[in-house]
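Take a look at this one; I'll ask things after.
And now, chain A:
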Amino acid sequence: MSFPVLTVNELAMKFGTSEVFKNISFSVARGETLGLFGKSGSGKTTIGRCIVGLEKPTGGKILVHGEDILSMGKKEFRKLRPKIQMIFQHPETSLDPRMKAFENLIEPLKIHSGLKQDSLLKRGEELAELTGLRPEHLVRYPGHLSGGEIQRIVLARIMALSPDFIVADEPTSMLDVSVQAQILRLMQKLQRETGVSYLLISHNLEVLRKVCHRIAYLENGTITSIENINRGIKT
Partner candidate 1 sequence: MVDTMDNAFAKKLKKEDVLITEVYGSEFSKRLFQRKDMLFALVALLLFTGLALFAPFISPYDPNANELRNKNLSPSEDHLLGTDYLGRDLLSRILIGARTSLSIAFGVVLISLITGTALGCAAGYYGGIVDEGISRVIDVFLSFPGVIFALAIMGVLGRGVFNLMLALSIVQWAKYARVMRGQVLSIKKQEFVLSAVTSGADDFYIIRRHIVPNAIAPLIVLATIDIGHVILSIATLSFLGIGLPADVPEWGAMLSAGKEFMRTAPYQTIFPGLAITFVVVIFSILGDGMRDILDPNHEGGEIY
Partner candidate 2 sequence: MKYLIKRAGFMAFTVFAVCALTFFLMNVIPGGTAELILKHTLIGLEESATEEQLSQISSRYNLDDPLYLQFYWWVKEAVLRGDIGTSYIYNKPVLYLLTLRLPATVQLAGASMAIATLAGVSLGIYSALQENRISDHILRIVTLFGVSMPGFWIALILIIIFSLKLKLVQVSGYGNLENLILPAAALSLHSVAAVMRVTRTSMLETLGQEYIRFAKAKGLPVWKIISRHALKNAMLPVVTVIGFQMGNLLGGAVVIEKIFAWPGIGSLLVDSISARDLPMVQGCVLAIVTMFLLVNFIVDILYTHLDPRIRYG
Partner candidate 3 sequence: MKNKNSPFFILLIILLTCAILITSGCSSKEENNAKEAVSGMEVASGSDAVSQQEGDSEDNTLVLGEMWEIDSINTINGDGGTLICEKAAVTETLVGANEDFSLKPGLASSWKQLDENTWEFKLRENVTFHDGSEMTAEEVKFTLENVIKANTKVASMLKVDTIEAVDDHTLKIKTKEINPILPGILHYPDTAIISPSSFDESEEFIKPIGTGPYKFESFDEQTRILTVVKNENWWGGKVGLDKMILKGIPDPNTRAMAIENGEVDFTVDVPYSETDRIDAIDGITVEKYKTPRVYKLDINLKHEPLEDIRVRQAMSYAIDRHAIAEHVLYNVGEAAAGPFLPTMVWANKSLSPYTRDLEEADELLTAAGWVDTDGDGIRDKDGKSLNLNMMTYSARPGLPPMAEAMAAQLKEAGIDVEIEVMEMGSIYDRKEKGDWDLYLAAYNIAMVPDPEYILTNWYMTNGTDNGPGYSNQKVDTLITEARKITDLEERYKKFNEVEAIVNEEQPMIIVAYYGCAIVKKDHVKGYVFDPTAHDYRINAGMYIEK
């Protein structure tokens, strides 16, 4: 196995006196999908948020390419941010409702690349194509898009940053079965094409078994076992 993209070491989180989780350790290799299974309220989402830096754990280490993001300075971390991205559970709030889909899509490009308008448009279209979006979707406001369409835009938007690692927090639990399949397949396709790694958080074991290389089981605030699904790691 190649050098892990992400390593989580003895991560712990406390709110006041109650422990949400502790002793969370795992690592994800390039091009790998690690499933994180747990019941609702088991702290899976919080782990995901800690990894992308939206919350600060109370203990442990998170290493991205071997660097501890928790001990980084604000500026340094901001540089690293594009590399670790997150897909959220609720599509209805995942895009800025006051910006058209396309603006949402190219926002990260605007922040990070000094691209001119023309090239922005071009790159945006490329990304839209990559995620199977049609122009009619791009000129609408998120309020007029379906959950599946929004998750596609979210994926396109994330891919704009060419991330190494994506935390997907129940990305399909709010979607219909047929759409769920679409999105999961799209994620797999993107993984094949770019070699991105996923941490797929879900309470649906069937889904995890279908798409993950390994599954970590979260119980009572700690990882009890990591199961290898016999799929081999594609690079």
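Regarding selection, all candidates are chains of the complex that A comes from, given by their letters.
One rule holds for everything that comes next: contacts are C-beta pairs under 8 Å (C-beta built on N, C-alpha and C of every residue); 3 or more make two chains touch, one makes a residue touch a chain; residues count from 1.
Model, not experiment: these values are computed from the prediction.
Checking the candidates 1, 2 or 3 against chain A in this complex, the single touching one is 1. The touching residues of chain A, counted against candidate 1 in their complex, run 52-54, 78-79, 81-82, 84-86, 88-90, 93-100, 102-104, 107-108, 111-112, 117, 121, 134-136, 138-141, 144, 154, 157-158, 161.
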